[in-house]
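The structure under discussion is supplied below as structure tokens; questions concerning it will follow.
Removed from the display is one protein chain of the complex; every other protein chain stays in position.
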Amino acid sequence: MSIFIDSDTRLVVQGITGRDGSFHTRQMMEYGTQVVAGVTPGKGGQTFEGPGGRTAPIFNSMDEAVAETGANTSVIYVPPAFAADAVLEAADSGVTFVVAITEGVPVLDMARAHAFARDKGVRVLGPNCPGLISPGKSKVGILPAQIVTEGPIGVVSRSGTLTYEAVFQLTNVGLGQTTCVGIGGDPLIGTNFIDCLKAFQADPDTTAVVMIGEIGGTDEQEAAAFVKEHMTKPVVGFIAGQTAPPGRRMGHAGAIISGSAGTAEEKMKAFADNGIAVAKRPADIVGLIQDAIA
Amino acid sequence: MSIFIDSDTRLVVQGITGRDGSFHTRQMMEYGTQVVAGVTPGKGGQTFEGPGGRTAPIFNSMDEAVAETGANTSVIYVPPAFAADAVLEAADSGVTFVVAITEGVPVLDMARAHAFARDKGVRVLGPNCPGLISPGKSKVGILPAQIVTEGPIGVVSRSGTLTYEAVFQLTNVGLGQTTCVGIGGDPLIGTNFIDCLKAFQADPDTTAVVMIGEIGGTDEQEAAAFVKEHMTKPVVGFIAGQTAPPGRRMGHAGAIISGSAGTAEEKMKAFADNGIAVAKRPADIVGLIQDAIA
Amino acid sequence: MDIHEYQAKERFIAAGIPVPPGRIATTADEAEAIARDFGGPVMVKAQVHSGGRGKAGGVKYAADAAAAREHASRILGMDIKGLTVEKVLVTPAEDIASEAYVGVLVDRKTQAATFMVSAEGGMDIEEVAATNPDAIRRLAVDPRYGLLPHQAYWLANFLYEEPAHIRQAASVIARLYDSFVDSGASMTEINPLITTPDGAVKAIDAKMSIDDNELFRRPDVAAMRDNSAEPASETKAREASLSYVKLDGSVGCCVNGAGLAMATMDLVKYYGGEPANFLDIGGSSNPDKVVAALEIITSDPNVKSILFNIFGGITRCDDVANGIVEATKRIQIDVPIVIRLTGTNEELALEILEKAGFSAYTSMDAVVEKAVQLANA
Partner (left out) sequence: MDIHEYQAKERFIAAGIPVPPGRIATTADEAEAIARDFGGPVMVKAQVHSGGRGKAGGVKYAADAAAAREHASRILGMDIKGLTVEKVLVTPAEDIASEAYVGVLVDRKTQAATFMVSAEGGMDIEEVAATNPDAIRRLAVDPRYGLLPHQAYWLANFLYEEPAHIRQAASVIARLYDSFVDSGASMTEINPLITTPDGAVKAIDAKMSIDDNELFRRPDVAAMRDNSAEPASETKAREASLSYVKLDGSVGCCVNGAGLAMATMDLVKYYGGEPANFLDIGGSSNPDKVVAALEIITSDPNVKSILFNIFGGITRCDDVANGIVEATKRIQIDVPIVIRLTGTNEELALEILEKAGFSAYTSMDAVVEKAVQLANA
């Protein structure tokens, strides 16, 4: 098993003809993801040519793409000015899971789009996230496939490349993953730590979880409380930004310390207080997981 | 029993210090309605002096009024420019039933206010309606109390004075009412015929229903289909506007024939086709009801 | 409140909808001059608040300025469904490759502004709905979100095949929604929305009705009211805050409440008469309103009898009685008045009327029957 995506995932790519969209569609097809459709307004009727003779029909709208192909999941690579609209369109189209990769989406646009998706009962991952991968089953987004392998560890993270680092180290010692999820670095994200922890707790194949947080907000503290109250599976945590100065935005729009609650120190304390083993550096994650599942 | 209001109704009057608000608050108090609070921004802390020594505290906001008095229903007498805002405030305050008397509310304002009330799970009656009365229990709105009496007939109508006419005739022959509801003449109303029919069907004390419609829209047709499918109690119907010319608004913003579906003829046909006894003139209603419950 | 085509087009242009240029003429000379300015063939279009202008001969193609002059002189002053044409719109005639329909109205069932679009433009949409409902795509705009870009695209996608047409139509649709909301409209439509042979999408006709309840906060829209476009009696009624619709019968009706007013008209018909009007004096019972109502009713030469049907609730019967007495002092009334009053302060009212020499009924059927009898006498 895995969470959110698996071999039944039927994916439509919004912005399939763009630079990023076409590149990553090829990567996803290569990995074995069922890419059943693409959407680019004005290019309906064309065909996307993928690697190894794989193809996907292109539609003008999500509406048509879902009606024609039975897609259940979408991934968004459209530019920031149109990304929130793409989320709205996807949430209105019949898919139940929308993965928004695009970085730089105006935050108030997303407030509205998230509200719409909630009204429609649609799960959004991101925006400004690397997507997710269920090794051996499906990959949606931009996570590099070569660093993952099948196994019992769930990984959830606010960061992109930092996740790769952690996953890579797990894979190197033979600890494979059920699903690796990047929830995104924006202040308003559709799926948070708790959503992922809940799913990992419910997934019979996941035996332990790595949770990678960073400065800003209090999501990690709430996730820690959730772990204590609701999780029986061991969780190992890491927080980036111990050396970040307050009041400055560290790349991610969400990574800014305002008030003491957002510091790495507070978050690590919340982890420790709630039974989460805390890694001081990425290299410690593997050892802590090995201890936890020993 | 009765529908929507009864002796447990704890009413707050929005716009209690206005001309209409104060007049009708006195009338409602006189009838025995539990008027527990009034709201007029800027007049919080004052007391409304009603007839016979009855009083009600005045608050600045619905929030305070509900918190302090446990009101569960509100009635709105504020001017049209502020009436939709008053509905929003009421729906946000904790009451579960909002009766909007005000006539002349911009329709797009109400589209938004109705959506908000639906989101909050709050029933709105009106706007542009005379309210309702459950004889012997409670009166909310402007229906004249002297024309009603307790009994087994439910009355629901889009019109004000035409309802009085029908109710008066029922009362004159000793046919009392469980509840008389004026749903209002606007195009967008919060509670429609079907909502009322459903409630009358569920009310054990109601044995028959009078439904008074008018030209415009297809609410009567849908109500007729509902009667056939879901009601075991007899229904007598009347439609006003048999002589109304198409395309002209007959007073009520909703009373305009556009297309053949909105005509009185079509509506009377729908009534007859679905087992509703059709009164040709108001004076026929009494006889048809007497036949129905004989 | 209805506004004229040229006024609706002004609203559209302000919202960024492509509309061919056009100017208003009130004389044939002006129409000729405008047509000469435009240079090519033009359309001369009667500006009246009525459907079926075309069928009535109020919309004409003019190949040149002389023809425009000729058409204008025939159309100006023309009577279309009881309304006199005071203005014509002169606008360049467009080459039309296709005609579509785009409309928005406040829909009771969806409780929202609702689009209807159809590739079958240029026809009455009610007719399309009746004969070929699949030719219409509908969308209710969630008032919490407004019209979303993909929804505008979805509607446009139903009208056209060409990506360039779809893109332009989606923009027109989005702007039409903005114009609808910004104008406080209850209905607006573009019929037809055309494509031209060179690929442009344009609105060549425009209709808009404003929600009267919005006018208080939109003085720019309220200023578009054209009193010449409605009977003087209706203007007068509006200014007195009465709901009045002129009809063709002989029994003048003065009632409180719209539903009761319609039921009264119906009862007039039931007893073999014809109502002269719909008139609702409303809830409040200012005697001045009653005076205004009587003035309006008696100004209709068809009226042979006048009937009052008042069910006192908020309306106080004594106020109405005072109004009737006051009116008979101020104006000469040559037709009989019959009165039914019941409800709040009924006794007081009967006293007032008796003193002034009127007698009053308490049954609605009785008073209507009497009024019909008097009118038909």
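Some notes on this structure:
Lettered A, B and C in written order, each chain numbered from 1.
The rule we apply is simple: a residue touches a chain if its C-beta (ideal position, glycine included) is under 8 Å from a C-beta of that chain, and two chains touch if they have at least 3 such contacts.
None of the values given here were measured: they were computed from a predicted structure.
Across A:G18, A:G32 or A:P80, the residue that sits in touch with the chain not pictured is A:P80.
Among A:E30, A:E103 or A:E150, only A:E103 touches the chain that is left out of the view. For chain C, the residues touching the absent chain in the complete assembly are 144-145.
Interface residues of chain A with the unshown chain, by the touch rule above, are 20, 80-81, 103-108, 111-112, 114-116, 119, 130, 142-144, 146-147, 157-165, 168, 185, 187-188, 212, 214-219, 238, 240-245, 247-255, 258-260, 264, 280-283.
Mapped onto chain B, contacts with the missing chain fall at residues 41-44, 60-64, 85, 88-89, 92, 112, 116.
In this text, only the chains that are shown with their structure count from here on.
Taken as a contact graph, with one node per protein chain and an edge wherever two chains touch, the assembly forms an open path, each chain linked only to its neighbours along a line. Chain B and chain C have Cα centroids separated by 28 Å.
Centroids of chain A and chain C (each the mean of its C-alpha atoms) stand 55 Å apart.
Chain centres here are Cα averages; for chain A and chain B they lie 51 Å apart.
Counting partner chains per residue, chain A shows two or more touched chains at no residue at all.
Counting only residues that touch two or more partner chains, chain C has 144.
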